[in-house]
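Every protein chain except one is present and positioned as in the full complex.
Letters A and B name the chains as they come in the text, with residue numbers starting at 1 for each one.
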Amino acid sequence: MSPNSTGNRLFDRPLRELGRALLFLFTAISRMRFSRLQVAETLRQVYFAGVRSLVIIVTCGFFVGLVLTLQTYDTLTRFGAGDAVSTVLALSLFRELGPVLTALLFAGRAGTSITAEIGLMRATEQLDALDLMAIDPMERIVQPRLIAGLIAVPALVLIFNVTAIVGGVFFAVFLMGNDPVTFWSNMQASVELGRDFLGGMVKAVAFGFLAAWLAVWFGWSARPTSEGVALATTQTVIATAITVLILDFVLSAFML
Amino acid sequence: MTHTEAAIELRNVTVELGGRTILENLDLVIPAGKVTAVMGPSGAGKTTVLRLITGQIRPDSGEVRVGDTRVDQLSGKALNRFRREIGVLLQNGALFTDLTCFDNVALPLREHTELPETLIRRLVLLKLQMVGLRGAAGLYPRELSGGMNRRVATARAMALDPSIMLYDEPFAGLDPISLGVSLRLIRDINHALGITSIVITHDVDEVAHLADQCAIIADRQLMASGSPAELADSDNPLVRQFMQGLPDGPVPFHYPADDLAADLLAAEKQQ
Partner (left out) sequence: MKSSHQIELTAGLFLLLAIAALIFLAMQATDRGVASGPTYEVSASFSNVGGLKPRAKVSMGGVTVGMVERITLDPDTFDARVVMRISERFDNLPEDTSASILTAGILGDQYVGLEPGGSPESLRDGDTIMITNSAVVLEQLIGRYLFNTDGDEQ
């Protein structure tokens, strides 16, 4: 057997899976319809995806800010550049850590529950029931969760960034006794709204879309059994982590 | 039995799923305004028949007619319009677990009608009253027993006043009291509203109380049909096995396998 044909077999399944996931996404988007019910359901999903991730986002954000400041402060003071700590903190948060870490935490907290929920809906025939009631599950189940992810992740990134900066202030200003005015003015002077901050938010939107798509897709395509749903939630986390990091590299390369 | 108009007709239907032929040249006629029981061993394809009628799957060949509608040719909007005319109780009710019973029943009304909320409320409470669960309107499905879940699901299936009701194993796993309640409910719905009902069930005893007409599906075909009394007197060995609940007969107890002795010897040889 030629090496080519084994190669085909190796890539055949993932490629078909990717194709089906894309087709699924296009179907979901093409059937987009905005009714009052749809908006209410989307808001409900923002609650489930966003509000319920708040605790983990705020906790992690604070400690990431704290430890990032601790480490960079220690290094920077060796070069007599301790004042630059707020610059390093804000730039690394806005451009990389905020969007990436939030997307990973979102996948673990909200993405898995979206996957499990839809997988179980399939297993318990709730999706069939919708179909039979002439309600499009794409419209009522998939779309609100996609849009909610698109809204919730950027919102969580903003909150993550603020709490991380609070963590940084806590360390640099309260524990190390640095001058707060210098801290803020150095940050302001070196962080640019358009390129650094909004560039990071572009990433946040892209990651939110990706995380929500993968979560919904793995739930939708899960085998309707306990193992099937368990496998699907694992796949959501792994696939989101890998694709977010790859996409992060691509977007960073484009933006710089 | 007098000849009645056929509400549902399957003609020469063949279905293949996952490379296996599930139904082959099946002919099935469901009379209008009656309760028809569809029986048969597990895996015979009863649920598949139901899914043909609702248009969830299409036959590989043959016709599925509901009234004047060719269900096997419907899709998209037309299929959705058709589905509003039929109510389906799935095997475990399939209620939405994150909605209360009230909201579950209200869902099809909110989705397909422009009725004001006060009217929807009244309709939902009436439907829940019909299944005896108005008092559980504010509860979540997980707070109710399996039998009650199915009754709420029945109310939900009835929300848009369908002309055909399909019940997939509504009695499976019910205690005798719940079973009696469900049985009466199905009969009352049928008699009061004069709709066509199809009940998929294993429960031979209950069928006699419930069904006007019986159809037994086995071996990819319609094995027998007639009134419950006619089937009980049947000479057909399979019908007798089924109606009397004998463990072995034309439907074998064993999954198809090699000869036991040969299998055991082969295992020994391997060691």
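Quick notes on this structure:
Everything below uses one rule, namely that a contact is a pair of C-beta atoms (placed from the backbone, for glycine too) under 8 Å apart; a residue touches a chain by one contact, two chains touch by 3 or more.
What you see is a predicted model, and the numbers here were worked out from it, not measured in a lab.
When you scan A:A28, A:I165 or A:L247 for touch with the missing chain, the hit is A:I165. For the chain missing from the display, the contacting residue among A:A28, A:V46 or A:V216 is A:V46, taking the whole complex into account.
Contact residues of chain A toward the unshown chain are 40, 43-44, 46-47, 50-51, 54, 79-81, 90, 94, 151, 154-156, 158-159, 161-162, 165, 184, 187-194, 196-197.
Note that in this section only the chains that are shown with their structure count from here on.
With centres taken as mean Cα positions, chain B sits 43 Å from chain A.
Those residues of chain B that touch chain A in the complex are listed here as 54, 56, 79-81, 83-84, 86, 88, 90-92, 94-97, 107-108, 110-112, 153, 156. Against chain B, the residues of chain A that register as touching in their complex are 37, 124-126, 128-129, 131-136.
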